[in-house]
Structures are given as structure tokens and as C-alpha cells.
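Only one structure is covered here, and it is reproduced in the block below.
With one protein chain withheld, the remaining protein chains of the complex are depicted in position.
Here is chain A:
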Amino acid sequence: MPHFAKPPAGSWTEQYPELGTAPVDYTDSIDPAFYEDERAAIFKRTWLNVGRVERIPRTGNYFTKELAAAGTSLIIVRGADKKVRAFHNVCRHRGNKLVWNDYPNEEVSGTCRQFTCKYHAWRYSLEGELTFVQQEGEFFDLDKKDFGLKEVACDVWEGFVFVNLDPQETLTEYLGEMATGLEGYPFHEMTEVYTYKAEIGSNWKLFIDAFAEFYHAPVLHQKQATKDEADKLLGYGFEALHYELYSPHSMISSWGGMAPPKDPSMVKPIERALRSGLFGPWDRPAIDGLDPAELPAGINPAKHRAWGTDSFEIFPNFTLLFWAPGWYLTYHYWPTAVDRHIFEANLYFVPPKNARERMAQELAAVTFKEYALQDANTLEATQTMIATRTVTEFPLCDQELLLRHLHKVVADKVEEYRDAAAR
């Protein structure tokens, strides 16, 4: 018995006939040749989010970003003119990595007036110009103007910093209608941040698959709820309120009856005591813009009373997830090999005004980690088994629409790239 209405086409998936309903081939997550083409076709020419402007609020603030899938390392820095720029992290003299601490592969952040290379002390301004060459007189007709840092396209949307090694369109064009629908959310007020990171032994798309459907939640995570609640959830299964594809991007909207729960005995004692849980603190922070009626039009698109959370998949590897009680989180999936990726999650809250609010956020953060560990481990099991190629095609249900879409978009982009390369 369905609990929520489906579109007139009969299913969410059949609204998009180009996706079909056949089983999906997961060779794209195990084939090294496919991974190489994916890097070229997607990661070297797509806008990628590398973080938020609050990480670099002042002149000279910088951080580095390792982009293994795009085959480079970048420096993101705020210049004296306040503009945020991105540069390849490579010195123009003899190619040393310009910004790093003890371990060249670890990301770093900090504040400086200029960048100085450790090798022979060439210096660069925050805007990327070469400003000093050691023993300049020893060089041959060296014009410093010709040896500035290699700049990479960089733009900011709602405080999110994006880079692109080879832009095919502007950031605004790329993000399109889905992002417009999120503008005005008070991102800039949510500066209380928890940052998590892990290396996962699976293809990057498999983790997106795990977080772009909530259909697994009553099963994989059933022990996290009280017994009665878990049994009830398993009986219901999961249905979303709404799905929308804005190819290459997509979103899923879901109910969320647990914040606050109708019946307090449905939640664990710690949740009752701290008025918080997986869905976040039950009491919405007192800032403008979070009231359901004031939220940007793109959030809770079905305008459902039972709305609890929306997850937006910004292609290829950036997820923005909003919770009804007034906080959001981001996921990033950075491929490092066909069967490995770095997973990053950031939880963003309005800074707490007192201990009660702080502890409510603490419980949300701890709860997030308990769930994410179960998700992460499942992926490694999945990767090892699809890699056997015993089974290559998998049936996806209507609640797995976003997965079907992700694998199709990736396949199309890789095919397009292969065709162009063959011509």
C-alpha cells in the first residue's frame, strides 16, 4: 500500500523514459579503463565544490585541495582584493609543490602574505604573480611576468567555492535551475562546523548510491531506533515525498517524523534528554529564513507537511542535504582509484548560544557518525563482490531513481568523451 502519491506516469522512474527501467550495469564502478575516461570526461572539466568561503574569510587565508581524479593539487586563496582564486600548486621554477608541510600529499591550510617555494625560494603574490627570483641575474632573459602561477577557473555560489580545470560553461549555467531554487538559504549563518573524513575502499559512485536513497535506512540502520519504532519502520519500508532530476543534478525529498517525535517513547532516552537525534536538534534555531514557509522554493518541493529532509546531488561528487529543524550537511566523494575514494562530510549548524543547544548538536554529530560507519563498511563489501563480475547487472527500484540517473549520466559523459576522442 503506497503512503504517498506517485506521479501520473505511474512511477518516478517512468517520468524519465530515457532512463528505462532495466537492470543497471555496474561495470562502471570496477573497470580501470572506465575510471581513466571518467577522470578525463568528468573530473577534469566539471565544476567541483572544494569548500566554503568561511574557511578563507581574510586576505592571505588559503587551503590546498588534492584532486587525484583530476591529477593535480590546487591552492585556493583570498587575495588582497578579497577575490577568491585557485592555482595549480606547482612552482614555475622546477615544479616543486609550492604549498605543503611535512607530507606532500596532505592538504594544508593557513594564512600568509605570499607563497615561498621551499626549494629555491621563488615567491608569488596572493594573486599568483611571480614577485621574487633567487639570484635573478643568473637566469637568461627571464621576465617574471611570464612565470606567474597557473590559474584555474574559480567561482563562488552562495558561499560555496567551485573550481574547474576546463570549464565548458559558467558556474551559474552549470548549476542551473536546481541551485537557483536553493538561493537565499541562510548558509552564511551556519558556521558551527564538524568535519569528517575517511578513505573508503569503494568506487566513488557507490557511496553516492548509498546516500542518494533512503530506502536502505529501515533495514541497515534498524538497530538505531527503539525496537517498536524499528519494527514499524521496517513494516512501512521507505517512500520519498518527491524526486526531481535536473540532469546532470538531481534531488530527493523525504518525510521526517522524528524531529520532534509524536510519541517520545519512540526515541532513545538520550534523544529525549537532549531533544535531538539523527534529524538534528528538535528546536529550530532562532534565525530568519528557516521557517518552513520562508524556505527557498527548491526545498520541500512537494510542500508536504510531513517534510523532514532534502538531499541535492550536485554532479558529480557534491551533496547538499537540508534537515527541517534548521541545519545542513555536505558530502564530497573524491575518487583516488577505481575502487577507492576519500569521503568527506561537513555538518553545519547555527552557532549554539548555550550548553543545551551545543549538546543537542553534539548528539546529532555523534549520531551521524554511527550511521555513516555502517554505510561506509557496506560499500567495501559491495565493491569486493561487484568486482568478481559474477553479477554485472542489478535491478533498481523506483526509490533508487537517483542511482539509475547517476550511472546513466556518467555513462553518457564517458561515451561522449570516447566518441570525441575517436573522431
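Here, a contact is a pair of C-beta atoms (placed from the backbone, for glycine too) under 8 Å apart; a residue touches a chain by one contact, two chains touch by 3 or more; residues count from 1.
Methods note: contacts and distances are computed from a predicted model.
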item	value
Protein name, per the UniProt record, of whichever chain is missing from view ("Hydrogenase assembly protein HypC", "Xaa-Pro dipeptidase", "Nitrate reductase delta subunit" or "Sarcosine oxidase subunit beta")	"Xaa-Pro dipeptidase"
Hidden-chain contact residue, picked from the options A:H3, A:K369 or A:R389	A:K369
Hidden-chain contact residue, picked from the options A:V53, A:V193 or A:A411	A:V193
Of A:Q135, A:N354 or A:T388, the one touching the omitted chain in the full complex	A:N354
Which residue of A:A68, A:V108 or A:L220 touches the chain not shown here	A:L220
Chain A residues touching the omitted chain (full complex)	192-198, 200, 220, 223-224, 268-270, 273-274, 343, 345, 351-356, 358-359, 361-363, 365-367, 369-370, 372-374, 376-378, 380-381
